[in-house]
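After the structure tokens below, expect a handful of questions from me.
Only one protein chain is missing from this complex, and each of the others stays in its spot.
For reference, chains read A, B and C in written order, and residue numbers begin at 1 within each chain.
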Amino acid sequence: MTTGMLPALRGHFTSSRAVSLLQRGGAVVALVIACIAGSMRYYAFATPENLLNVLRQNSMLGLVALGMTFVILTGGIDLSVGALLAVSGVIAAMLSKHGSLLALAGGIGAATALGVVNGLLITRARIQPFIVTLAMMIAARGAALAVTSEQSIPASPQASALTWLGRGQLGPVPVPVVLFFLAYAVAWVTLRYTRFGRYVYAVGDSEEAARLMGLPADRLVLATYALSGALAGLAGVVLAGRLGAGQPVAGTGWELDAIAAVVVGGTLLTGGQGGAGATIIGVLLLGVIFNLFNLEGTISPWWQWVLRGTFLMGVVIIQGRLQRRARSH
Amino acid sequence: AKRDATQFVVGFSQMESDNPWRLAETKSLKDEAAKRGIQLVVTDAQGQTAKQVADVEDLIARHVNVILLAPREFEGLAPALAAAKAANIPVILVDRAAAGTAGTDYVTLLASNFVEQGRRAGEWLAAQTNGKADIVELSGTPGASVAADRGQGFRDEIARHPDMKIVATQTGDFSRAKAQGVMQNLAQSLGRKITAVYAHNDEMALGAVQALVAAGFKPGVDVRVVSVDGERAALEAIDRGELGATVESNPRFGPLAFDTIEKMRKGEKLPPKILITDRFFEKSNAKQFIGEAY
Amino acid sequence: MSDAPLLRMEGISKAFGGAMALDRVDLSLQRGEVHALVGENGAGKSTLMKILTGAYHRDAGVVQLEGSEVDFDTPADAQGAGVCAVHQEIHLLSHRTVAENIYIGREPTRYGFIDWGRMNAQAAELLRGLGLDIDPEATVESLNTARQQMVAIARGVSLGARVLVLDEPTSSLSPREVSILYELVARLKANGTAIVYISHRFDELYAICDRVTVLRDGKLVATRAMAGLERLDLVCLMLGKSREALRDGVTGFGDHRDAGEAVADRPAVLRTEHVASGAKLHDVSFEVRPGEIVGLAGLLGSGRTETARAIFGADVRNGGTVFVHGESVNPRTPDDAIRMGVGFVSEDRKAEGIIPELSIRENLTLAALPTLTKFGVVSRVKQREIVERYMTRLGIKASSADQRIRELSGGNQQKVLLARWLCTDPKLLILDEPTRGIDIGAKGEIQRLVNELAKLGMGVLMISSEIEELTEGSTRVVVLRDGCSVAELTGAEISPQAIIRAMASDSPAASAVNATSPVS
Partner (left out) sequence: MAQSLGLDPSVPPARPARQWKPRAGISAYAALGALLVLVIGNALFTPNFATSSNLWNVLLQVSTVVLTAVGMTLVIATGGIDLSVGSVMAVAGAVAAVLLPRGVMVAVLAALVVATLMGIVNGSLIAGMRVQPIVVTLATLIAGRGLAQVISHEGELVTISDPAFDVLGRGHLGPVPVQVLIALVAVGIAIFLLRATPFGRYVLASGGNAPAARLAGVPVRRTVITVYAMSAFLAGVAGLVVASRLGASDAAKIGLNMELDAIAAVVVGGTALSGGRATIAGSVVGALIMQVIATSFNMLLVPYAWSLALKALIILVAVYLQRPRRV
């Protein structure tokens, strides 16, 4: 029989906090190494200017990846985020001549609504998330191209709030960066300290168990897809504000970048483990890598692809190891 | 690491690198930079405006001396231009325009005239078919401005010939494989009705030619194919008689770009727009240029 | 106790696909009553309870709670009305902590935010109150099955239910934990909670239940008071047979102990020497001879399953040697063991036994495929022949060999898994809890079958938590304690008392075992 001490110790070592710290460990270590290497090799890397650049450039993907994190925590996946981002940006740009408010509400609202459609198809029609969001990705991209006749739509200069969202500064910090950190802070608190957050983990852990424990699993899943749509929509309007235009082809491939960021951060695609803190690390890590590629400036684009793929694989393998070691303690 | 302040560095923000034309453009710039002993730093935006803006910001952070920018599209690069301006780094636009004014937002534009390319293709086709043709248009990637411009110029031209009709427009994504499939399907549905094909680039034209041959057409005899770019495979196809003609879209911006940089450094006044010359290749001259084509 | 029932279910019917899982079943519960629900595997017990708690929707029938009709759409609705269940398959969130699992859905909050400190404290108090030594901040996945089961029960209790369903709560509990459960049930009963208690273990039913409802093939057979109902009568009701038709003896083994002498001189089919594996298995040595059934006894967590897995190569061994027919076995993969004629039926049918989407035929022949293959092609004819033979021989109840195995009841699934190894013609069969969660009818059949196999010269290593099974079935019993083999009982030495003494000596649980063991 186990003595009283043993289970307590075992509990200590495998408690979710220790595991997730180690999971994140892989990405954090990689991030630190990348930053040190970067500042040693490139004079421009460790300047406030460059670091703010990295943050600003990745803030929109960061928002998308945050929505993806919620979805993945429930054990789902959202391939439509890139297309929803484009829909949002295009609508915002088209509505911008009627003022910022309408532009923002229209853009984010449309993306959220499409997120809800994803959620309904998944929970009501019982179609697998991969398929639903794949179809939504195709359809929403088509819609964005159709309403714009395949052209970019310039945002009206009247929509000052839209432009401010994309290009404004709060003190020295760009507005998108502020939004980015704010969103992650709220998400972190939500995931850790609110019922909604805990239920997201519960559903991802075992939907069946969550249901039998009396949690409204379907509504939660629906909410995460809506949230993912809303955050993609927010990223879309920020991007439209930043570029001064709504592009029907914006965000192409971002779904994979977002998934990569989430996974590199240490959130498991099987659901129930990970979180906002992990994703922010993942986003920054991938962002820094791109930044280093650019600062180097002489790596051919295809070698960049090879390096990115290998790097992604490497981080994930290391993480898997750490995680298993954490478990077997 | 410390910055070597004496080194003159040029940054080049390429918008994508997935087709021979873009590769030739990058290569031309690299070769010219090497020839002149100037360091060239290249970034690749992978076809995304957002990434291109980020790339320019990174080049600024790296404190390059001049930025050559091959814009992903007209709209959307304003923040990049503004940031460069704020950092006092001159920007020269390469091959396409971007929203802004020469002299204030950027130094000058070294332009390809995509609309003109489309127009010249239309002109040749009109001459070949005596102003009477049923045309299949294979358009470029949806949402790409080159596609829009080349389509526009072509339409403007054939509008002057009442008997020239576009019977189908489908996208071939600037890709040989995609265009080949699309052309196969159109050959099925429209059959012998097709007498001409206009493709927005050579790659699609080459795919279309293969599809047409497979469907029993004789390109050059019963169907005329014209496209834009002037890549080597296209010139060879013209020489074989499969492809009718191609309007050059000269990717060799290297000499022009670095000449312009030199002039700028010397403080010479630059015009707002410098056009690169595009040649026209058809059966009569294709062979002689194959050697130097990309 | 007032006469108006607390809960009444009437005329409940439910069909899955074309099959009637429940056909007009009635059930009523009084306040403070422990009501047993029994029946063979697949009789519909779990289904009836899932309908009660809103997890399934009934096709027909009425549910009344305190006289007014209720219709629970979801488990949440049922919980709101005070109807809660601890389901047969443990449904917990494995990556979350014990405290969260207990309080999810009603976490203590402060200003709308979850108050972790308070939640953990409350959980700790609850668990202590129940006599459980479990860290509320440990993740559920770090607990063994028994502890997980207790967490599920603790959650059910803490919900303060008026009606609590316990669906086979003891199937993986140790005697000590069973005694904790008994205390709990008594306490709840005193508070007026009505409890539905589902179990295949008769001793438990007689120990704590007031009334019993018997289901057979989805139909209500009878509801009786436990007191005065003879065991044999209850079995008769369950199986739908007359008293005379039932043979004597608790298990289907008859008495296998006698076989011991006959096989004593045969060379061992399995010999283990100082086997160690993982963190829990240190030193296990014993042998199995052809024709023997060797029982492996031990408390929960003593390392029986680990022993089996280590022998089979399912877990990596980190010490000791295993010989099959005198040849040593690769300690890393099951391949060697299988090739040398060893079969292993795991204790967890669902997770490690069946391939749910595949048919009975494919499940049954999975391990024997190499022998059914000629020129790289699986012989359909041979396959069909074997499947038919074993389905009739083992009495596997199914509409056809092409039915998906997940649609079968537990007992029938277990028979298919046994058949999976039998058709590889094994020399040694390792059975880990071969009759867990299996109804008394099927249990007897499986036990008879194992006996038969041993008589035909197969060596059998049988892990069981049921003392009767070990005492009646084994030619020898090897007892494990804390990962070491500590005793070996042969022939007449085998008795429940002896086994329990060897299992538990100088362990703190020993007294508890003696106090609550169903056989003492």
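Here is the rule we go by: a residue touches a chain if its C-beta (ideal position, glycine included) is under 8 Å from a C-beta of that chain, and two chains touch if they have at least 3 such contacts.
Please read these numbers as outputs of a predicted model, since none were measured by experiment.
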Omitted chain - touching chains that are shown: A, B, C
Contact partner of the left-out chain, one of A:R141, A:R167, A:R195 or A:R242: A:R141
Touch criterion as defined above, residue of C:A190, C:A227 or C:L456 at the omitted chain: C:L456
Touching the absent chain when the full complex is considered, from B:S28, B:T195, B:Q210 or B:T246: B:Q210
Contacting the left-out chain in the complete assembly, out of C:A4, C:V316 or C:L369: C:L369
Interface with the unshown chain - residue positions in subunit A: 121, 125-128, 130-132, 134-139, 141-146, 150, 256, 259-260, 263, 268-270, 300-310, 312-313, 316-317, 320, 324
Residues from subunit C at the interface with the omitted partner, ascending: 16-19, 56-57, 312, 314, 334-335, 338, 344, 346, 351-358, 362, 366-367, 369-370, 373, 376-378, 386, 389-400, 403, 407, 420, 422-423, 425, 445, 448-449, 452-453, 456
Missing-chain contacts mapped onto subunit B: 17-20, 23, 142, 168-171, 173, 175-178, 180-182, 184-186, 188-191, 203, 206-207, 210, 214-215, 231, 233
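As a working rule, only the chains that are shown with their structure count from here on.
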Centre-to-centre distance between subunit B and subunit A (centres being mean Cα positions), rounded to whole Å: 34
Chain centre separation in whole Å, for subunit C relative to subunit B (CA means): 71
Centre-of-Cα separation between subunit C and subunit A, whole angstrom: 43
Subunit A partner contacts - residues on subunit B that touch it in the complex: 1-3, 11, 14, 17, 41-44, 46-50, 53-55, 57-63, 73-79, 82, 99, 141-145, 147-148
Subunit A - residues contacting subunit B, complex: 39-44, 47, 49-50, 53, 56-57, 60, 145, 148, 150-154, 166-167, 239, 242-245, 247-253, 290-291, 293-295, 297-298, 300-302, 304
Residue numbers on subunit A that touch subunit C, as the complex places them: 1-2, 4, 7-8, 10-12, 14-16, 19, 189, 192-195, 198-199, 201-202, 205-206, 208-216, 272-273
